[in-house]
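Apart from one protein chain that is not included, each protein chain of the complex appears where it belongs.
Coming up: chain A.
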Amino acid sequence: MKTEFSKQLVTIKGTKDGLVIRLDDHCAYADLLEELQTKMKENMIGEEQDKDVHIAVHVGTRYVDEKQRGEITSAIEQSGAISVDEITSDVITMTQALKMKEEKQIHSYTCLVRSGQVLSVKGDLLILGDVNPGGTIEATGDVYVLGTLKGKARAGTEGDEDAVIAASVLAPSQLMIADRLYLSEATREQQESESMHMGPRYASIEEEKEEMVFHNMSSLAALRSRRQKAID
């Protein structure tokens, strides 16, 4: 039951980025959905749209789960002329927050990863020690090894192509960043003696060539700031 008619649960606003629907975050969800449905029906019926209107939805400090997101989207899109770009909320669940925290963290291990051992983390991985041939390390973010990397390393296991693999002595048997694979062609001896003199290096995916390249650590800062700019 709506006591105050003047207080609207659904407001549509035009901003410089386009139309935004703001949904009240204090009322019951059922009331909100009902008003949204009627409002969209009233406003849209009979209107001829030339092109699709894209709209963003903001739900304030209300948590909406996947099912509710679907309901909101279908309520708005019922007229057919509008499509919902995104539904943003100011709150997330504890599980999401912990996952996010884990993914942003550097997990550091002081150990020697031996043949047959697998070390896998979410987030960035820092190893203080060597990775011997036959050992495997994996991270969803970057991989850093303060020691000799002779085994296998995988960075960006969930598809992050910007991830890098860095090591004091980079002499891997196999590297993988996102889904890009690098197999060492050199013989073991060649590789070990060469990379011993190279000093710390990192591997990343070269955007133009779409293949893995090795660089000195000094150019990592430049790469990072270039990518940061590209995001901004």
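One rule holds for everything that comes next: a residue touches a chain if its C-beta (ideal position, glycine included) is under 8 Å from a C-beta of that chain, and two chains touch if they have at least 3 such contacts; residues count from 1.
Everything below uses one rule, namely that contacts and distances are computed from a predicted model.
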The complex's invisible chain, by UniProt name, from "Cobalt transporter subunit CbtB", "Septum site-determining protein MinD", "Fumarate reductase iron-sulfur subunit" or "PTS system, galactitol-specific IIB component": "Septum site-determining protein MinD"
From A:Gly18, A:Gly116 or A:Gly159, residue that would touch the chain that is not displayed: A:Gly116
Hidden partner interface residues of chain A, rising order: 112, 114-117, 130, 132-135, 188
